[in-house]
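The complex appears here minus one protein chain, its other protein chains still in place.
A, B and C are the chain letters, set down in written order, and residue numbers restart from 1 in every chain.
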Amino acid sequence: MKIALIGAGRIGKVHALSISQHPDAILSAVADFHTPAAEALAAEHGTRVLSADAIFADGDIDAVLIASSTPTHADYLEQAARAGKAILCEKPIALDLARTRDALQVLEANPVTCALGFNRRHDPQFAALKQALVEGRIGDLETLTIISRDPSPPPAEYVGISGGIFRDMTIHDFDMARWLLDEPITHVHAEGSCLIDPAIGEAGDVDTAMVTLTTASGRLCHISNSRRACYGYDQRIEAFGSAGMLQTQNESETRLRFTGEPGQVEEKPKWFFLERYAEAYSREIGDFVDAWKQGHTPLAGAIDGLEALRLAEAAERSLKEGRRIALDDIH
Amino acid sequence: MKIALIGAGRIGKVHALSISQHPDAILSAVADFHTPAAEALAAEHGTRVLSADAIFADGDIDAVLIASSTPTHADYLEQAARAGKAILCEKPIALDLARTRDALQVLEANPVTCALGFNRRHDPQFAALKQALVEGRIGDLETLTIISRDPSPPPAEYVGISGGIFRDMTIHDFDMARWLLDEPITHVHAEGSCLIDPAIGEAGDVDTAMVTLTTASGRLCHISNSRRACYGYDQRIEAFGSAGMLQTQNESETRLRFTGEPGQVEEKPKWFFLERYAEAYSREIGDFVDAWKQGHTPLAGAIDGLEALRLAEAAERSLKEGRRIALDDIH
Amino acid sequence: MKIALIGAGRIGKVHALSISQHPDAILSAVADFHTPAAEALAAEHGTRVLSADAIFADGDIDAVLIASSTPTHADYLEQAARAGKAILCEKPIALDLARTRDALQVLEANPVTCALGFNRRHDPQFAALKQALVEGRIGDLETLTIISRDPSPPPAEYVGISGGIFRDMTIHDFDMARWLLDEPITHVHAEGSCLIDPAIGEAGDVDTAMVTLTTASGRLCHISNSRRACYGYDQRIEAFGSAGMLQTQNESETRLRFTGEPGQVEEKPKWFFLERYAEAYSREIGDFVDAWKQGHTPLAGAIDGLEALRLAEAAERSLKEGRRIALDDIH
Partner (left out) sequence: MKIALIGAGRIGKVHALSISQHPDAILSAVADFHTPAAEALAAEHGTRVLSADAIFADGDIDAVLIASSTPTHADYLEQAARAGKAILCEKPIALDLARTRDALQVLEANPVTCALGFNRRHDPQFAALKQALVEGRIGDLETLTIISRDPSPPPAEYVGISGGIFRDMTIHDFDMARWLLDEPITHVHAEGSCLIDPAIGEAGDVDTAMVTLTTASGRLCHISNSRRACYGYDQRIEAFGSAGMLQTQNESETRLRFTGEPGQVEEKPKWFFLERYAEAYSREIGDFVDAWKQGHTPLAGAIDGLEALRLAEAAERSLKEGRRIALDDIH
């Protein structure tokens, strides 16, 4: 599978490495508005630099991995779909529902394999949790608790263009919730505070949030977010059901344990998503290649991006209005 | 300290044992509507049976431990206060705010040492968590997560007289939240479902609930309840702050670990509160005796019962009305 | 059961408390060469002071708990046996085999219930390990690993009268090995070094030791000792077999976990045997009372003291001669 990469930034580099290590994938070209970045990455992987337009025009290229800045995602996605390329697009497609729906319509009209970069679905631990749920390990799922904390807050200027914590950060947790709850979410309630950086509050956002989701059958889901966990990236899920409980645990570099002052000490969790989800990014490329070759649906697709965004909209509205929002009211 | 016990049921027996093992406490008498129960317990501890009235009239008795059925608490508490006895009263004082407030007025008019049976404050692990918070171990507290699940649901007939899950079960978590958050709670949001036993729903209650509390400074607290955890009593608290996180863990009989089929296996958590909080009940008596002897305030008092009940009221109203409730609206 | 206590020192106090809390035991008298110590302990438990001779002469006393200094154990044990008292004797009976055998002969001639204070057999975790072995949880036991480290070394002057590390400290591990291996031990190999305190070496002893035991069927057992573990009392056993592995873990005051600098931190193990084996001491009294009342053999008896001492002798000889010793050669 010949894959062209658009976007040679931090996450683009991760994908370039994963592509180059996949036995059935070839990094066919790299594009970036900032040409030196494209050139450096292309050189590192022994491939060429192309413009985005040239990529879409090149009949030899099978797929496009869109890892450019968020505002460009929807346009590139539509161009790629029209060019008949398979697509792996970093989330989100867009920060608003209307633009996202437009892109989905283009995909509908131009059916290609389209995967969305909800990387956590590919994480071995979360995948094992999902598998155990499917196998009925805990009987009927009743409640879900998602802890999701970043190691350090983004600069306030980023907050302004991020779309807010629910679209920027919680969006991953909404996707996890949808994937694991496995039935329609009907209501959303959100609380939020600005406890870490006043500049975030001045930018109109919160840095600490708690969201409660309710499903059609009455399952309850709690999401707890913070923009700053001084000890690293805190990513845990607890699924509770009629026959037991499943819990994922944070991962650390090694399991070495020291006993002495000040106690029994193990390493802090891995610092951030590049370390924590390294394996997930690699598996994401594998899933994309498999989906394209075998014609099945990728683990996360464009519709999942739309639905997670609806939950983010509902949470934002709940926080503003101080009440629980019915998801049916989010169009 | 000569303590008379009113109520020779399950929890009365626990208190009788704690009193008899405390070096400075004497179990001076036992009362129970059901005389054979009082007689058996009195015999076991080598003490006498008295009526409640006789207890209040006996000038030699220093204190009364009220462990009778909930509807009798407020009356006994008032009688004891008027008789000038120190009081350790099992929670709740009453299931409604008006009756509770009346009892508090009697206490105000008759100032005696009065402790309320919020046993969890005396648990070594939660006490160590509180101590670490006070010492600033995690900097500024930002969020609190309380998981609280009973091993098995009560019979539906009990549900009808229990006052509902928030007054009956979450009340302990509300007290933990108040104690650990250590500042005014301003808003309450609750979601609930009946997922375990339809009879509970028919009795007008839920068996699965999630509550979100907000404090004056913006701290957020999540409480997750279930009436049935097949693996035992699930009681955990996670406190997250600017400088780290503190987590309590469930306790089990022993820490023996088996590795083989089906994996690395440790024991299930202790089954229910009598096992889990055995040490807490013992320390509760110790705190009560100390408070009386040294004239200081017990770790949990009558006002804590009132305030926890207000939170329960707010949660119930939130669940009914599908919106967030300002605690100021609960009188 | 009316029990008289001989020896009002550190361990005597522990036993006095356990006796007073046991529903079927009464602390009938306390004796100690140092009268003020006996008086203080007797006063604390509301009992009387007697001389050892008076205890043996008092027909109303059922049992004697010998917790005096080691050199007096054998004499008191013999006197108690001749007086027909049930006996719970702190280990060791004596530091040499000949004196121990003599005492056993007296016991044979005067058959009374006689328990030896190998407290670890009564520890809930080790008892659960034993139970799991008996139930075949790990199939055939193949190897046993015993880690046993004291928090801090004894003063060198004590070392001189202690009988050496194998008789004084490893003796407990030899008893655990015998109890868990559950078949004749045939060979002993020991290595030892003085790494902690040169004064211990000058007193002719080692402070760090490793012993290997071999059983008749070829099971292997490793014992690792140190006189100083800066983090507390390190007491762990790992049993490995054809169907799995069982491991005990150190215990700490609470299971509170902190995550932050310098990592994920749990408390250090409990500091020493009084904390770690508090429950074991209490159960030891329970087992003694039961054995006496029901006429069965206590969990650890005088013969277990003799056999553990033979292993200590073999280890000492092995260390001196730099070779493996057949236990048959230790008479």
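By our rule, a residue touches a chain if its C-beta (ideal position, glycine included) is under 8 Å from a C-beta of that chain, and two chains touch if they have at least 3 such contacts.
A quick note: this is a predicted structure, and the numbers were derived from the prediction, not measured.
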Among B:Asp24, B:Glu266 or B:Asp328, exactly one should touch the missing chain; which is it?
B:Glu266
Options C:Ala42, C:Leu107, C:Ala127 or C:Met245, residue touching the unrepresented chain
C:Met245
Looking at the full complex, which residue from C:Glu39, C:Glu142 or C:Glu253 touches the chain that isn't shown here?
C:Glu142
Given A:Ile138, A:Leu181, A:Val211 or A:Ile330, the residue that touches the chain left out of view is A:Ile138
Touching the hidden chain in the complete assembly: which of A:Gly9, A:Gly244, A:Gly286 or A:Gly322 does that?
A:Gly244
Which positions on chain C touch the chain that was left off?
139-140, 142-143, 145, 147, 149, 187, 189, 191-196, 208-210, 212, 214, 217-220, 222, 224, 226, 228-231, 234, 238, 240, 242-245, 322-324
Touching residues of chain B against the unshown chain: what are they?
230-231, 252, 259-269
Contacts of chain A with the absent chain, listed as residue ranges
21, 124-125, 128-129, 132, 137-138, 243-251, 253-261
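The definition used in the following text is that only the chains that are shown with their structure count from here on.
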Interface numbering overlap (same over half, different under half) for chain A and chain C:
same
Strictly by count of touching C-beta pairs, the top pair is A-B
Distance between chain B and chain C based on Cα centroids, please, to the nearest Å.
40
Could you put a whole-Å number on the gap between the CA centroids of chain A and chain C?
58
Counting only residues that touch at least 2 other chains, which ones in chain B make the list?
243-245
